[in-house]
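Please find one structure pasted underneath; my questions will follow.
Only one protein chain is missing from this complex, and each of the others stays in its spot.
Going in written order, the chains are labelled A, B and C, and every chain counts its residues from 1.
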Amino acid sequence: MTHNIAILGASGYTGAELVRLIATHPSLKITALSGNSKAGMTMSQVYPHLRHLDLPVLTKIEDVAFANIDLVFCALPHATSQAVISTLPPHVKIVDLSADFRLRDTAAYRKWYGQDHSAPDLQKEAVYGLTEFYRDDIRNARLVAGTGCNAAAGQFALRPLIAAGVIDLDRIVIDLKAAVSGAGRALKENLLHAELSENLHGYAVGGTHRHLGEFDQEFSQIAGRDVRVQFTPHLIPANRGILATVYVDGDADIIHQTFVDAYAAEPFVIVLPKGEVPAIKHVRASNFCHIGVVADRIDGRAIVIVTLDNLTKGSSGQALQNANLMLGLEETAGLMMAPVYP
Amino acid sequence: MTHNIAILGASGYTGAELVRLIATHPSLKITALSGNSKAGMTMSQVYPHLRHLDLPVLTKIEDVAFANIDLVFCALPHATSQAVISTLPPHVKIVDLSADFRLRDTAAYRKWYGQDHSAPDLQKEAVYGLTEFYRDDIRNARLVAGTGCNAAAGQFALRPLIAAGVIDLDRIVIDLKAAVSGAGRALKENLLHAELSENLHGYAVGGTHRHLGEFDQEFSQIAGRDVRVQFTPHLIPANRGILATVYVDGDADIIHQTFVDAYAAEPFVIVLPKGEVPAIKHVRASNFCHIGVVADRIDGRAIVIVTLDNLTKGSSGQALQNANLMLGLEETAGLMMAPVYP
Amino acid sequence: MTHNIAILGASGYTGAELVRLIATHPSLKITALSGNSKAGMTMSQVYPHLRHLDLPVLTKIEDVAFANIDLVFCALPHATSQAVISTLPPHVKIVDLSADFRLRDTAAYRKWYGQDHSAPDLQKEAVYGLTEFYRDDIRNARLVAGTGCNAAAGQFALRPLIAAGVIDLDRIVIDLKAAVSGAGRALKENLLHAELSENLHGYAVGGTHRHLGEFDQEFSQIAGRDVRVQFTPHLIPANRGILATVYVDGDADIIHQTFVDAYAAEPFVIVLPKGEVPAIKHVRASNFCHIGVVADRIDGRAIVIVTLDNLTKGSSGQALQNANLMLGLEETAGLMMAPVYP
Partner (left out) sequence: MTHNIAILGASGYTGAELVRLIATHPSLKITALSGNSKAGMTMSQVYPHLRHLDLPVLTKIEDVAFANIDLVFCALPHATSQAVISTLPPHVKIVDLSADFRLRDTAAYRKWYGQDHSAPDLQKEAVYGLTEFYRDDIRNARLVAGTGCNAAAGQFALRPLIAAGVIDLDRIVIDLKAAVSGAGRALKENLLHAELSENLHGYAVGGTHRHLGEFDQEFSQIAGRDVRVQFTPHLIPANRGILATVYVDGDADIIHQTFVDAYAAEPFVIVLPKGEVPAIKHVRASNFCHIGVVADRIDGRAIVIVTLDNLTKGSSGQALQNANLMLGLEETAGLMMAPVYP
């Protein structure tokens, strides 16, 4: 049985990544693509790497025939997303890749996004899309909110440790390195090749990055108390991938065993042998997440390093993993491709 | 039905690419991997990006149990390949990725490779592996010789034109740009990141590159006369991909139509609308080949631009395409993944 | 004695490169910087790599006090440049880095730039800025027109050969590879890191690049007849540098000797031993130009490869070299820094 899929906002990188993944999915069919500023264009005009595919022409959202759509991937900009999703017919399942439904608390949303949420009921209904930790809820959800790509990386490193109570909750530093596609296809000066190649710098330094809203919400809920981490993202001269170096106070052996136990049954999360460290290129263009643990020379401290591809496991791959669950399909369908190396 | 596959020389980039492709192939199973200098290691030690796969440990070639192997991919160094292939049992089908069986003529082999061929009978038996042009022979072959990656790019640009007699055979210039993985994982100074990044230079300039042996053999055979092209490869600061800019004397409209006709039924070769040009990133990590044709401002001259991924369509993907044919499988099995972009 | 310098359009890459070069120049002092859209900002806000320098704040052009300026570098967009230069007081010497005064013929200007020139008298007065070939005229000029960066590379490869009559004027192909800074700091999709890194493609294929106007003008003048070359530029995943691979019909030995003779006294143009080829990184961030000559395997054909840094020798370094001459200074002042490698 084939499910009909629409991708709203298909002209961005996460939209193109969804098309790439669905292209070889055994039971999904793309029947509508929207991209307001590119309406009327073919997908191969916007992304010539997809020219071998037979895809619908890009349309405006209002021209999508939702009646025959089973599931929508919503890859629209923040704020636009909530407006559009409010109008979708009730039979349509939705995986939202924007930030609009990640935070459950209206005050937290206002704090991090600087405006009131226009669909607070949907905000309450939405299930947080970190599949490995919300699997059952996702199976039954109508609306799933894809996580921030950085937020995903940090949570794979910290959720099991906080849940197990094996680290000091007041001494957590996430030093994160993120490739440029996480910023999308936007025309910004710092995203130019001439600016970024041979460069590297921090951004949103000091705790102002919006993904901290997700960390605060999730970690505090797991811990049953307020948890505030330090988080410094850096922009790196690469196109895909996130590597998070997480400094914690805790015993490396216990931490490693906690991961081994937590992720034993997970198809996409791989815990490396203790002492080994991952590299972003080892998961590139795949849905895998690699986790390494190393003891620091200072007793009682450990370094956890997590890597994933921001466009795949951090965004579109995660979205497809969730869609598979929502449609009653095999969770791994269309997602077992090996990383591309070199 | 599952076919058992061995990859000899699995520790190089083409070996790793074969594993990547076969990992999601519906009817092939890797039952042996050899890598002499890495014998005893797991594939994930050599290539951690493959650590999610359940693969056989690397062995020495002599420890491979060929009895239950249906097809061997031979990704060994030049010269080693012919020695090994001579010893393989007759029931085993072979796709060779080395240069050893590309040239049918013993004198030509000696000229370009500086030594006598040690298996001239096999050299005669081998079928040249450019699938689109040797499809029927490949279906019935026991030994198929994968083409040079640059040689593949040049031939996609020129074979139909030479066959149709629409260009001047004495005025052909192939200016080619090749990514670094074509040189393999060898430890050479000019392949270091610090040397190549932000760099670009020609090599084997003036007509000394060995892939010219393939051009001479194939083009002369098609034309029924000696054809000698000019060919200048350049090393570019990228990991995957080849782009060949081919200068010909001929009418651009006729040339474009010749391509449209020649490749109409091909699943992997895509002719762009006249006037559009391809980019290496539009085929990255895929088995597709894009071809563009532009008329020059000088009457009677045209530019043909071809791009493909040297590790996929130029090598391991081509090898798998051939293996599919040799095993009676769907030619495109395991090869329809979309390019990875960005 | 110190000369007072203004840079108009200082917020672009060529402007920043001029500041870099002048920063250690023994007898030039930057007394005004304009950048209309950034007027009011400091240069270190626009280019933090210059924050160690004590520079004037960016102003609007109309706020520059030209009375005390000896020489202006005009790094404004095409068309804007001619409008501004028309208004400059007569005592000011001008090196223009735009395309506005490169073509001497009003019809040629209209053909390549699609509009009439607004200052045809200045167009006639302007001296073409390829220092090595217009040195005496430049010394006495009030207005010098910097060449196109690609045009410079092609001319270093071809002017001496055309002048000496040692190549076939009807069979010249320039296949050029250009780094991205040549396109400036403009916000265009194809200049994004995510688009260009790991990519390479041709542009203005077929003879539509504006620098052909310069080739046509200069080569035809030298030859005393119409000369039309083929010219295909490619955008490469690097920030600085141009490498031109030039295919000619001629004897490689004679060609090499022609270069050795032509450039014997040149401080910045270096002819490599015959058979050696240059690399763009060997001249990066310097004012040097390297030229290599290789005989093709086909008798009577040769490949000439030229490399230079588009921002230095191809633009701002060339401009400073010309300014030195116009001000009666040592031609090489401030320009002898070695290339940056790796």
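In this text, a contact is a pair of C-beta atoms (placed from the backbone, for glycine too) under 8 Å apart; a residue touches a chain by one contact, two chains touch by 3 or more.
Since we're looking at a predicted model, the values are computed, not measured.
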Query raised in the report: Which residue among B:L196, B:A262 or B:L329 touches the omitted chain?
Result: B:L196
Query raised in the report: Given the contact definition stated above, which residue among C:E132, C:D175, C:E198 or C:D296 touches the chain not shown here?
Result: C:E198
Report task. Have a look at A:A79, A:V92, A:A279 or A:A333 and name the one touching the chain we're not showing. Result -> A:A279
Report summary line: Residue positions on chain A contacting the omitted chain are 171, 173, 175, 177, 194-195, 197-203, 205-208, 212, 228, 230, 232, 234, 236-241, 243, 245, 247, 275, 277-281, 284, 292, 294-298, 301, 303, 305, 307, 342
**Report entry** Residues in chain C touching the chain absent from view
**Finding:** 13, 16, 19-20, 23-24, 47-53, 181, 197-198, 239-240, 270, 272, 278-279, 281-286, 288, 290, 336-342
**Report entry** Residues of chain B in contact with the chain not shown
**Finding:** 13, 180-181, 185, 187-189, 191-198, 237-239
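Keep in mind that, in the parts below, only the chains that are shown with their structure count from here on.
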**Report entry** Nearest-to-centre chain - CA centroid comparison
**Finding:** B
Report summary line: Separation of the C-alpha centres, chain A versus chain C, in whole Å, is 45
Query - Separation of chain B from chain C, taking each centre as the mean of its C-alpha atoms, in whole Å - result: 39
Query raised in the report: How far is the middle of chain A from the middle of chain B, if each middle is the mean of its Cα atoms, in Å?
Result: 36
Report summary line: By the touch definition above, chain B meets two or more other chains at residues 197-198, 239-240, 278-279, 281, 284, 342
